[in-house]
Every structure is written in C-alpha cells, then in structure tokens.
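I have placed the structure first, in the form of structure tokens, so that the comments after it can refer back to it.
Removed: one protein chain of the complex. Kept in place: all other protein chains.
Labels run A, B and C following the written order; every chain starts at residue 1.
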Amino acid sequence: MKAAILKSPGIDNLVVEDRPVPKPGPGEVLVRLRFATLNFRDLLVINGGYGSQQRQSDLVPLSDGAGEVEAVGAGVTGYKAGDRVVGHFFPAWQSGEPSEARFSVNLGGRMDGVACEYRLFRPDAIAHVPEHLSLAEAAALPCAGLTAWNAVIAQGETKPGDCVLVQGTGGVSLFGLQFAHAAGATVIATSSSDAKLERCRALGADHLINYVDVKDWGDRARALSSEGQGVDHVVEVGGAGTMKQSLRAVRVGGRISMIGVLAGNRHELNVPIIVMRSIRLQGVTVGSYEHFTAMLRAIAQSRIKPVLDRTFPLAEIRAAFDHLQSGGHFGKIVIEI
Amino acid sequence: MKAAILKSPGIDNLVVEDRPVPKPGPGEVLVRLRFATLNFRDLLVINGGYGSQQRQSDLVPLSDGAGEVEAVGAGVTGYKAGDRVVGHFFPAWQSGEPSEARFSVNLGGRMDGVACEYRLFRPDAIAHVPEHLSLAEAAALPCAGLTAWNAVIAQGETKPGDCVLVQGTGGVSLFGLQFAHAAGATVIATSSSDAKLERCRALGADHLINYVDVKDWGDRARALSSEGQGVDHVVEVGGAGTMKQSLRAVRVGGRISMIGVLAGNRHELNVPIIVMRSIRLQGVTVGSYEHFTAMLRAIAQSRIKPVLDRTFPLAEIRAAFDHLQSGGHFGKIVIEI
Amino acid sequence: MKAAILKSPGIDNLVVEDRPVPKPGPGEVLVRLRFATLNFRDLLVINGGYGSQQRQSDLVPLSDGAGEVEAVGAGVTGYKAGDRVVGHFFPAWQSGEPSEARFSVNLGGRMDGVACEYRLFRPDAIAHVPEHLSLAEAAALPCAGLTAWNAVIAQGETKPGDCVLVQGTGGVSLFGLQFAHAAGATVIATSSSDAKLERCRALGADHLINYVDVKDWGDRARALSSEGQGVDHVVEVGGAGTMKQSLRAVRVGGRISMIGVLAGNRHELNVPIIVMRSIRLQGVTVGSYEHFTAMLRAIAQSRIKPVLDRTFPLAEIRAAFDHLQSGGHFGKIVIEI
Partner (left out) sequence: MKAAILKSPGIDNLVVEDRPVPKPGPGEVLVRLRFATLNFRDLLVINGGYGSQQRQSDLVPLSDGAGEVEAVGAGVTGYKAGDRVVGHFFPAWQSGEPSEARFSVNLGGRMDGVACEYRLFRPDAIAHVPEHLSLAEAAALPCAGLTAWNAVIAQGETKPGDCVLVQGTGGVSLFGLQFAHAAGATVIATSSSDAKLERCRALGADHLINYVDVKDWGDRARALSSEGQGVDHVVEVGGAGTMKQSLRAVRVGGRISMIGVLAGNRHELNVPIIVMRSIRLQGVTVGSYEHFTAMLRAIAQSRIKPVLDRTFPLAEIRAAFDHLQSGGHFGKIVIEI
C-alpha cells in the first residue's frame, strides 16, 4: 500500500512510500482509508513542533481519516466489511475527564496516523459515518469538528438564544458556527473577507463582522448581542490581538474557549478584566469518544455538512500543506488516498 | 374596567364585573392587558383544587397575559407607555434555586391574575414581547412555555442530537416539541390523532406515534431512538399509563420530566427499573424570571411561534374553560380582553 | 483453590469447591483475594432474582473483594506482586455516562465474582487500597461504598452546609453518612435502635431520629433542617412507607436518591408533590471506575473507615447470608477467604 511517511521533522522529509498492508488480529479492524483532512496541528508535527506529543521518526502523519472496513479480526462486533467509518483522534480517551494518559495516545503524533491506504483500528477508535455524509466530509470531523463540539456543546453547553462568536473561517470556527446554529444560538462570525462572510451567512451566521473594516470588532460584537450585554461565548482561535477583542466582546460571566496550537506562544492577558467580569477562559483539546459519537448523532440529526476546501491526491500531500500554510482556504483541505 | 372575578370556587361563581382602573405608584407599571391564555392549572383554581396556592374569594383568575404598557410610576426604567409586555408567572422567583417562598407568589392563584383589562406589575414581573410575536402569541408563554423551557432546556440541557419524547398536543408538549427542535434534538411526538401528528411534524417532530394504534408506544419510541438505546428525555405530562410507557421509552441514565397538575393523584411506580437503570424523574414547576428572559431570547432567535387554538372574548371565559376541559384543543386557548 | 459456586439459583445450591488457580495472560493481573463483603444484591443473585443480570449456573458469587496481587501478565503496568488491591463492580464502566453495555458486565452476576481464593482481573478493574484500610475494610467498598459515593457526591454534589438524610444502618446508608459528613454536610440519620443511632453519631451524624418513636420522621427531619425548609437530599434505600416520609422531609427543589434492589417492587408515588415541589428522584446504580478512584482518594484523605459487622470464613458463606437476611447487622458483613 501507499503511505505518507515523515522520515524526520521537516516537510522535505515527508515522502510517500510502499508499505505492507497489515492484517487484523483479534479485536482489530482493518480500514481502507479513502480521505484524510489537514489540521494546523499536522503542520506542527511536520515541522517537529508538536514536542513530546510526537514520534520523531518514520511517522505516518494526519489524525483525521475516513474509509471503509476491509476486514475485521476475531471477536469484533459492531463492524463488518464495507462499513463506512471515521477514526477517533484520542483512542485512549473514551469518556470522562481529560488526563495526561488520555491525551498521550493520538493519531499522527505519538502513533501512526491516517495518511496511508490501510490502517488497523480498535473498534472503539472508529465510528460509523452518518448516512448523509461522503467519506471526504466524514474525514473532516475527528480533530476540528470534535474540538468545536467540545467547545460549543460539551463544555460550552450552548442553548437556544445564546450568542456565540466565531473567528475567521478555519475548520474549528466553521464547525463552531454550524454547531452553535444547530443548537439554536445567535452566531456572530468574523472574517477579513466579505465573500467568506457571505458563505458564513449561508451556514447559519446571524451577524457578520469584517474585522478589516471594523477594527474594534469586540465592541461591535457586544453591541450586536442581546441588550448589548456582550456575547455569551467566544470561540477564540488565536492570532494577533484577538484575545483583547474577545475580552471586549464577552459578557460578564461569559466564556472564552481557547483553541488552536498556532495561537502564538505567549499573550499578555488583561487579568483585572477577567477577575472583575467573572470571565471563564477554557482551554479545549479535541474530545473523548463519548463526545465523538454524540457529535455524530447531532450531525446526523441536523444534517450538517462539513465545509471542504480543495482536494489533493496523497502523492501531492506537500502541496496540500503549502495550501494550508498559505491561509486562503475556507473549510477543510482534503487528501484523497 | 372589565375584570373576571372568581367570587368563590366553582365555575358558576366566575363572573365578569366592573372594577376601577388602578394607578401606578412608584416602581409600578400599569399594563392594558389584551390577551390571556388558559392552563389546566387555572381550571384547578376555578374548581378550588389548587389548595393553599390559591386565594379562596374574589380572585381575578389566569396567570398568562400580555398587553401594552399604559403608564409607568415614578422611578421605573426599562418600560414606557406603548411597550408590548408579557407577565411572569412567579414574580418572586427572579433567579436561582426554587423554594417555597419563590413559589408562593403566583398570578391567578395566591394573587390576582390577568383576566382583567388593567393590572399593575413590578418591572421585574414583566418582559418585552419578541417582535415577531402577536400579543395573543405572547400570552401563551408564561406558564406552558416556561414550564417546557425549564424541562427541556434549563434543567434538561437538551443538546443537538439528543432524543426527546413529548406526549400529546397540550400547550407544554407543543412548546417542548418546539424547544427541543430548536435545540437540535430529534423529537418523537405522540397523539391519538393522525391529523394532530401531522401538525406536530410541521412544528419539527421527526417521528410520530399514534398511541391508539401502537399500544406499547414506549417500546416504539425506544426502537426509534439512536441504536435503540432509548430516548434521552421524556416530557411526561401524565395520564393513565403514560409513566409505564415512559419508563420503557427512556434510556439507561435518561430523564423523565414530570409536569402537570392533572397528572392524577397517585401513580404506582416501578422502583426497581428506576434504580437499576439510573433514571431521573424530575418534577418541573414553571421557572424563574431569569429562565423567562432566556426563553424569550431563544424564541426571538429561532422565531418560534406559539400554537394557538380558538379565541374567546373575556365575556365568554366560561365557554373557554368548557373548551379546555373537553380536551379537543391543539395548542393554547386564548381569551381576548 | 477454594471457590464458592452457585450451581443454580437457591442458597442450597451454593457450595464451596476446589478449582484450579488461573494463570495471568497478557494484560491480566492475578489476585489472591483475602476478603469479600455481602450486599443485598448478592442475596438476589443467590435466589435467582437478579434477572437477566445474572448467569444462571456455576457462578462464583459476590462482587466486592480485596486481596494482594499474586502475579501480573505481560504488559501490565501499575501493579506488581504484593500490591494490595480492591476490585471494581462494573469493569466495563470506566467513566462517562451510564449505559446498558456498561452495566452488563458486573462481578458475581453476569460474570464470576470474588468468592474464591484467586481471580484474574484487567488492570482497569482493580485499584490500589488506601494505606489506612485493612483488606477487609477495602472489601466493603465496591458496591455499597461506590453507590453511596455516586448518590451523595458524584451525582448529589453535596457541599458544605447541605443537609443529607440517610435511612437505617445498612452499608450504603452508613457510607452515605460518612461521605456526606466528609463533604461538610449536616447529616440526619434514622434507625429503629437508639444504640445504633449512637453509633451513627460517632460516625458523624448531627441529628438522630428513632423512627419507632417518631412515626412522622419526615416532618421531624424537615424541622431539623435549615429554617425548616426541608433536607436537600434523602438517600432513599426503600422499605415500607419510607418514600412517603422522604417526600415530607425533602425541600422544594431537593433530591431523593433511590437505591437498593430490595426496595420492593412497586410503590405508589405522590406525583403532584413531586411536580409542585420540583423534586428530583434519581435512580443510582453503583458507579464507574472514575468514580471509584475518586472515592478512594476521598477515603484516603478523610481517613474514612468502613464499618464492618461480623466476619465469616468462606466455608460458612451460607451462614453469612442468613445473617444478612436477618437484618440485625450494622455495616458490612465480611467473608474471609
């Protein structure tokens, strides 16, 4: 089979090679992967910047993939050949509280990922794909989708009538928009592009802010919220100066979910505002398998379609990463395997 | 002004009389009520069956009303003449935990209600009507709407992909359907009438069960739920044998919200099922003002329209109660004042 | 080794036999069990009354046991020979929400239990015993202790100053008393024996009610609570008429945890009180491994000592069950293996 291999950190050391197709042992499921999608986290891995969370040599990258079950090992129930399945980001985090141990097993970091034609999974590390989704769409879900679900629904407990602000049009932000909309919230979306903002509107955004035109977009968001009290929840994906605006946007007692390893290293934080306005900053790190299946049920019910950007063949995975880094995408960049 | 007065318990003692129009003192708001709606609880009051929760003589009945601000007393902010407002069921329950004291002040029970042309309110006992609602629609919200909101959203924490079952087509059940749908849940509705079930579908129900055709509708509901595990939440409004079916419908760890004073007096309860399946039975009693305003925000955002049945003039309030008791209605019965 | 075997339902079919000592395979831990304790649930199993939750023939009974690690299989980390360990009731319920699948694997019911000298466990089905506990005391924890923890702490979220009522002096009730006391709550204990009540006081109970002397003990409990508003939480273990008193004891918005398979089959439930007072009835079914380890940390911190009744040798297990059924015990009945 074909597999992308990161020989050592550095995009130049990312090659596509032949590898033997594995065989499913007892309790294992062999999946023929068809599509994967990219996350910024994968770019960190490629560049060796994911620290102790990544294996340094001969790593199959990418965490997010979907495909069909090729064969199942002895004792496997719940899956059969031909089933369409999608992988779970943290196989050791089945449910419950986050912990170091539950974070320590992650696809395309500490262990091989999905940028290959065939891969073995434990049955509790895959889930059935909702019927209305293509495999490419399903491959968009494991990291960006689940992170947004955790921020907006599992931890964020967004309910009808809440006001949620999402920043930009990356994968997590668009899923955040879609989940908040499905939960009945008022959604404010920001972007530097009016064209992208119109696409946000089509996905369910109620209010649009072009942050090039509106420098103090935090104040604008606050003004758009119910009685000008501030938004209930900001999904903060990082970037220069965003936190400052987020703190202006959010209401007393509100929540800012902090997401994204590219958020830059250190920020100056206005502590008195956080204290005197009872604000919650919540770090969000993907989610558990229990979160994952809950998200899939919601996606099936609300018939949410992940937003896909361009598709690249596996052989052009480097070009796909270039496209990711260039930042012009809207939604998830897809690898066809 | 005209006011309905319950001279003493008994529908025959419910008369419409002239009363002086009150004047707003400091911190008071005078409201010209335009519409009220009926709840089964009002029928209890009329019949003297609301126990210590009701005044026994010369009571203006009905808890749910909406109208326009006529005048405001000194020191009132936030309201001005002409504003469209709707009353809150428990004026002393502003927020926080339920308590005896917070339940003890209720419109059309312990204190005069809204079946009259003019009434004084404290500013924190009324709220602005969402723009897309008529005053008749707003009058549907205080008791049935808020009870459903509390059950499905505030306490129920329904999230996208959850499965909620509502029983029949009374006011609370239809609001429960609408709120669960707005929150992204899968909704199962039951009724004895296929015509009514079709109207439920139009309101957002995903699955319909005619409980005349399907005696064991609890099992049917369970089969319709995700992987047949059972529904997450049943909004139980009572009636012969419903609890037994609700216990069959609900999943391990699921919730049954218990609503409705007409639920009959005593039920035989299958305790071992509750214990061995970790089921939660939750009594629900309308809600706080903080719940009320949160619900109004959600209704505005999701553009939910309360379902209204027939409208009666105040002079025919007795006929309206007859219509309520006959049980053939779909949605709320309205009194025009 | 010696093992108690329930050949088929019926106490007369419970025998002690020789069985081969198992060997630990990869990922398995061999434990030399030293003590077990009895639960009413075990009596149900012995009598064949645990329904689909039990294997009908050749079952090693009892869920609650503690001992020393004898040997570990390949790949096991975290345990070594000589470690003192205690078993977890629901091995498949590691964390997260309850579910049918997570309840379906239980010791001494669906699968062999701990009434034997040696038994294999997965590492995630055992936990280290807190230092201050004997193995007999540790053996008291898996079912009764964890059920009380789940009711009072995990679901009950008891906080300092809350008022918790426990009924009688069975295992769950005494653990409930101890956990509520450790969490800073005011504890009201009931019993038919003044001598037992004094022992409750020594365990931390603040108020004592002899329910033989005080028929309407629900009213007494309410009077003892803060401002007579009612207790926050009743741990309801069942029995004739207890629910009626529990409903009188509990405050508006309060909680009744329902525990115990011997609670009788069906109860008449005063539904209007539950609805009009916003009461929560919560079925409680032991707990997850995450709950179990949290409980062990709390027991270590608060140096809680489980209350043990008499100890019987394994050979006299039938006499131990007789003693359980007679009802005169205070705390857990122990089997020395």
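Everything that follows uses one rule, which is that contacts are C-beta pairs under 8 Å (C-beta built on N, C-alpha and C of every residue); 3 or more make two chains touch, one makes a residue touch a chain.
Fair warning: this is a prediction, and the values are worked out from it, not measured in the lab.
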Touching the absent chain when the full complex is considered, from C:A140, C:I153, C:V166 or C:V275: C:I153
Using the touch definition from the top, which of C:G51, C:G161, C:G228 or C:G328 touches the missing chain? C:G161
Can you work out which residue in C:T147, C:T186 or C:N270 touches the chain that's missing from view? C:T186
Which of A:P9, A:G184 or A:G260 contacts the chain that the document leaves out: A:G260
Hidden partner interface residues of chain A, rising order: 53, 97-100, 103, 229, 238, 251-253, 258-261, 263-285
Contacts of chain C with the absent chain, listed as residue ranges: 153, 157-162, 179, 182-186, 206, 226, 294-302
For chain B, which residues reach the chain that was dropped from this view? 94-97, 288, 290
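Going forward, only the chains that are shown with their structure count from here on.
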Top-ranked pair of chains - ranking by C-beta pairs in contact: B-C
Taking each chain's mean CA coordinate, chain A and chain C are separated, in whole Å, by 41
Among the residues of chain B, which are close enough to touch at least two other chains? none
